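A protein chain is absent from this complex, but the other protein chains hold their places.
Moving on to chain A:
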Amino acid sequence: MKFAILAFPGSNCEMDLYYAIQDIIKEDVELVSYKESSLTGFDAVLIPGGFSYGDYLRSGAIARFSPIVPALQKFAKSGKPVLGICNGFQILTEAGLLPGSLQKNVSAKFICKTEPLVVNNADSVFSSQFNAGQVIHLPIAHGDGNYYCDQETLRDLVANNQIVFRYQNNPNGSVANIAGITNRAGNVLGMMPHPERAVETVLGSSDGIGIFQSIVNNVANREVVAHG
């Protein structure tokens, strides 16, 4: 299968993602500039962390109007997997592909440390390698990671099993300890923690592998269904 990694001005985790997919997951991967307008030929799209457009106005607010975004919206609508990490999550909420918003951390501090996460939904495209209730460890690195949505949206997220990861010790003030959510269809995930920074034990954790491997397995299963 082939992964696309979108690169915006100010993205800074695209190469970490690239090496995670190429060297650890061992699948095809290509960087796609924000100036492009097509995602034809890709099976999954990854939106990296960083500070697109310097986080000017709001995190993700300007990247959301990049030339590649209409193709991203079409790709997401087709049901193929889209994973936004950190700034990628912020871009997905600004683009209307995920509900809610990421606001400043309650502490007003930038937080950079490894956090334990509880896998709340192990049936998603992105978490099928884990067990429900399993605790995994991934690093976070953000100033605007405090997930916010209104009560009605939260009820929907819970009812549709859209909360994939929750913080065990809420570091940033997120509603319902939310660390990662999917859209209603389940094919778009936004998460603040960085799985690409946790793909080798020497990095402190290799729990991130499970997320990328879940995507690979899901895409392979879809192909079997489609052709079989």
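As a convention for this text, contacts are C-beta pairs under 8 Å (C-beta built on N, C-alpha and C of every residue); 3 or more make two chains touch, one makes a residue touch a chain; residues count from 1.
The rule is short, and it goes like this: contacts and distances are computed from a predicted model.
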Next item on the list: Out of "histidine kinase", "Pyruvate:ferredoxin (Flavodoxin) oxidoreductase", "tRNA 2-thiouridine synthesizing protein A" or "Phosphoribosylformylglycinamidine synthase subunit PurS", flag the one the UniProt entry gives for the chain missing from this complex.
Entry: "Phosphoribosylformylglycinamidine synthase subunit PurS"
Next item on the list: Could you tell which one of A:Ser11, A:Ser52, A:Ser66 or A:Asn146 touches the chain left off the display?
Entry: A:Asn146
Notebook entry, point to check: Of A:Asp43, A:Glu94 or A:Glu115, which residue touches the hidden chain?
Noted result: A:Glu94
Notebook entry, point to check: Which residues does chain A use to touch the chain missing from this display?
Noted result: 57-58, 61, 65, 93-94, 100-101, 103-108, 146, 148-150, 173
